[in-house]
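Quick one: the structure is below, questions incoming.
Of the protein chains in this complex, all but one are displayed in their positions.
Labels for the chains are A, B and C, by order of writing; each one numbers its residues from 1.
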Amino acid sequence: MQPVATTFFFYLLAGLALLGGVLVITRKNAVHSALALILTLLALAGLYLMLYAPFVAGVQIILYAGGIMVLFLFVIMLVSIEKAQREEQFNRQWVVGLLAAVALGALFVFVYVKGSALFPERMMLPPESSNTQEIATYLYGDYLFAFEIASLLLLVAIIGAVVMAKKRI
Amino acid sequence: MPDATKYLSHLELGQPDKTFLDSNELIINMGPQHPATHGVLRVILKLDGEKVLGTECVIGYLHRGVEKIAENRTYTMFNPYVDRMDYVAAVSNGLGYCQAVEKLLNVEAPPRANYIRVILTELNRLASHMLWLGTHALDIGAMTPLFYTFRDREEILKIFEKYCGARLTTHAFRIGGCLYETYEGFEKDVESFVRFVRPKIDEYEGLLTTNRIWLERTKGVGVISGGDCIALGVTGPVLRASGVKWDIRKAQPYANYPEFDFEIPTGQNGDTYDRYIVRMREMRQSLRIVEQAVNKIPEGPIMAKVPKIMKPPVGEIYHSIEAPKGELGYFIVSDGSTQPYRVRVRPPSFVNLQALDLMVRGQLVADVIAVIGTLDIVLGEVDR
Amino acid sequence: MLDYITSYLRMDATPGQAGNIFWIVVYIFVVFGGVSLAVVAMNWLERKALAHFQVRLGPMRVGPHGLLQPIADAIKLFIKEDIIPAQADKFVFWLAPLIILCAAFTTLIVVPFGPTHAITDVNIGILFMLGVSSLSVLGIVMAGWASNSHYPLIGALRSSAQMVSYEVAMGMAVVSAILMTSLSGFGAFGIGGAEPGTGTLSMIGIVQAQQAQHVWFIFKFFPLGFVALAIFAVAMVAETNRAPFDLPEAESELTAGFHTEYSGLRWSLFMLGEYTAMIAVSSIAVTLWLGGWLRPFPNGLSGETWDLIFSLFPGLTFLFLAAACFYSTARMPKHPYFRIQTMGLGAFGAVLGLIGIVLFVPAVRDRIQDIYWFVAKVAVFMYLYIWYRATFPRYRFDQLMKVGWKVLLPMGIGVLIVTAAVGISPEMLALLRHGH
Partner (left out) sequence: MPDETKSPTPPSPGEQKPAAEKPAVAAGTHEKPAAPARPAGPVPVAWESPLAAKLKRQYGSGIHEASTYLGQNYAVVDSSIVAEVLTILRDEEQFDYCVDITAVHYPQREKQFDLIWILYSFPRNERVRVKTQIADGEAIPTSTGIWPTANWLEREVYDMFGIRFEGHPDLKRILLPDGWKGHPLRKDYGIIQQDNEWVQINLGIKSGQ
């Protein structure tokens, strides 16, 4: 099926992602922030779909929105809301933060202007049906070592978390 | 000296409710309006996550001042009130009260009355255990046994209804014996009920006894040792499930229980599963007693000679019977007038409920529900 | 325009694949409406079946045999006062049931009721279903938190932990089934096992793989497929928060869990979401292991005669239901009070019979029987849900976690590894035999 109204959906999703991002840092209520983050993640999943990467989109939903954000909420729910509301939202580091954001933005603009050769001329169109297989080939072929290293890293993190959480083992 | 702190823990509720992050403790209020607290029991739970650190029972929501009422009624007038305490075992309550006053009056119920009393009391024990089983299983999440037990309890209530016109708060007995002669076909009804209900008890057991989830939910849950039971005054099936073979029907028999051949089932581990097994076996023993009684029931008068206006001599008496929940005692002080000077009810549910804290400490919230169910409390009796 | 509409009917594709907007909309309405109707029917059936398990009659008053009870319930829920607790977080409280409902209904987009009877088919179909259905836990967590009350919060905590845990075991079972789509080798009892596919995540592709391999995956590599289905069947009960894993809404412990503070319409949205989710996960199980829309015994009882016989089943089923209705109509009490009910039941039977007769028309028959078999298989799982509820006590939370992590997950990983090993073994053997 040919995509319909590509431009419209791109701007819609991008706008939603940005809106979510802004809400994440401006909401005082941590749960609302988390919900805004979920909005961003879902919008990103939509963008992945538009880039003909359905597998990545699916994984984005199942892992980030469905898994990790639930654990986020899990923790946030146990935090006292009243206390968080009283606390100052933007502390004195906001100048540094602003500078960093401006620097990053400048970098992006610079790269976009100067390094347009980096980007492909036309949109790459991998066949939709074999997209998932291609990811698998890359992941378990060319990048197998990196993949396994990442797994090991996660395993270390899991063990560390268990050690820290459990008083007695 | 027993270690007092083991039994006497109280929540320090004075401090403000801390937030979750500040401490891991969560104070949660269960009841008085809660589906699993069997009425209006309110339990304040101190939790660490789902683990119970301590409990405190708040009772009295159903307090009607039964003991005060007794002081303003004559002995006969007070008789129906006792049915309203443990309302699922009203016949047992009546038996205890009538026998206590009979003792005070120094009269004996005639043999036929005693047989009728034993039959009805044991049927009532069955009814009480059935209600317990249904609600206990419902608490643990098994819906179906509730309807099975209520279906069969209905047959018992029908016998009560035919005998004395009431189903729940029966007021079946009078001081000195029974008021009503058995109706036509009473023996046949009871016999056919016994035949009817035996396979039904197997049916309940088929649903639960070897059910894996049931075993996991009940084994090792709410363990209480025999020593702790005695220290806390816990009686009835709970005590017997902890391995103490003590039943007032055998230890200090009343009515004509010595004439019947029955056993006292006991458990070993004192956990919820053993209490379940003990009660199931008790139901079978009750059927045995009923069967024997109905076969041997003699002819004769059903009422002893008691004066119309009862004025027991000055004195006091304590009489206790084995109610379905445990030792139900009546302590009656007479000043020689028509009204008792003081009636004290020793309620088994009230005393048994005290063991809740010991039984659930260190366990999970779901176990609190299981333990409240297994203690088989009736709030009407706890609060009186 | 008419051409645009009719052109689809000649195509052998789902409306989504064909890109036919008109039929996409029609299918969306039909599927969502049909599932909602199924939820209503399921509501009635659950009450009735549960009642008969428990020596009761169940609803008998509203309509003959309580047939109109769900409608009465729906009206009651609609006109009930909508209460939002004063201390609740209003926005989140309002959003939570919607998220659950959306998550549950969105999964239905890729459910293959037949080779062409799905709204669309995407090549990550199963991943899409698992992903979107995992979003419903967000709704539960939000509902529990927004209620600003202890019982819903504990219910939400339990629920989120439970659903995240069982998703892992569920995923393992699903992966082993997906693996089977690409593996050649023996099927059950020597049946099938030909033509390995390339491996697919598409829901329709998975069923087509079973068709091509001449074996339902429950029987493939017996007992591996069966064990995987068993793991999935347990995990899916936990995922949908149903007995015996209904801890998040355990009424004896947490009153009603995460939806304690909800009432009226909002509460009914939770129920709708829950039952839709049940249908959705049952559809996954049917698609992955029970051959989706394929009729029973496609290999043993093949041939045109058998095809004809099996294609008569949908009509016969409806005629049987109609006959049951007529029988009940005849047995209705002959009292003026029951006149309307008797007439209603008779009319209901007549409608069912009419549908049954229509289903015998060859053109309709061929188009509809895929849907019939799919729905029948899903119905088996729905009945199992009721059966569990009537039979089992509830697990305790730590036991639930133990079952999830210590039993189902290792079993799932084991099945996955063994499936891979068995499937790959001929090639590996060849590799070993012929050297490197």
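A few notes on this one:
Keep in mind that, in the parts below, a contact is a pair of C-beta atoms (placed from the backbone, for glycine too) under 8 Å apart; a residue touches a chain by one contact, two chains touch by 3 or more.
Bear in mind that the values here come from a model prediction, so they are computed numbers and not experimental data.
Contacts of the undisplayed chain with the visible chains, over the whole complex, involve B. Looking at B:L26, B:V244, B:V360 or B:L375, the residue that reaches the missing chain in the full complex is B:V244. Of the candidate positions B:E50, B:E122, B:E291 or B:E327, contact with the hidden chain is made by B:E327. The residue from B:P35, B:P80 or B:G233 that touches the chain not shown here is B:G233. Interface residues of chain B facing the missing partner chain: 1-2, 4, 6-8, 10, 59-60, 63, 65, 67-69, 71-72, 99, 103-108, 111, 114, 226, 230-234, 243-247, 250-259, 264, 305, 312-320, 327, 329, 331, 333, 341-342, 344, 346, 350-351, 353-354, 383-384.
By our rule, only the chains that are shown with their structure count from here on.
Averaging the CA coordinates per chain and comparing them to the mean over all protein CA atoms picks out C as nearest.
Per-chain Cα centroids separate chain A from chain C by 31 Å. Of all residues in chain B, only 26, 28-29, 34-36, 50, 137-144, 146-148, 151, 207-208, 211, 213-214, 216-217, 364-367, 369 touch chain C in the complex they form. Against chain A, the residues of chain C that register as touching in their complex are 16-19, 89, 91-92, 95, 120, 122-124, 127-128, 130-132, 134-135, 137-138, 141-142, 144-145, 153, 156-157, 160-161, 163-164, 167, 198-199, 201. Only residues 1-2, 29, 31-32, 35, 38, 54-55, 57-59, 61-62, 65-67, 69-71, 73-74, 77, 128-129, 131-133 of chain A touch chain C when the two sit together in their complex.
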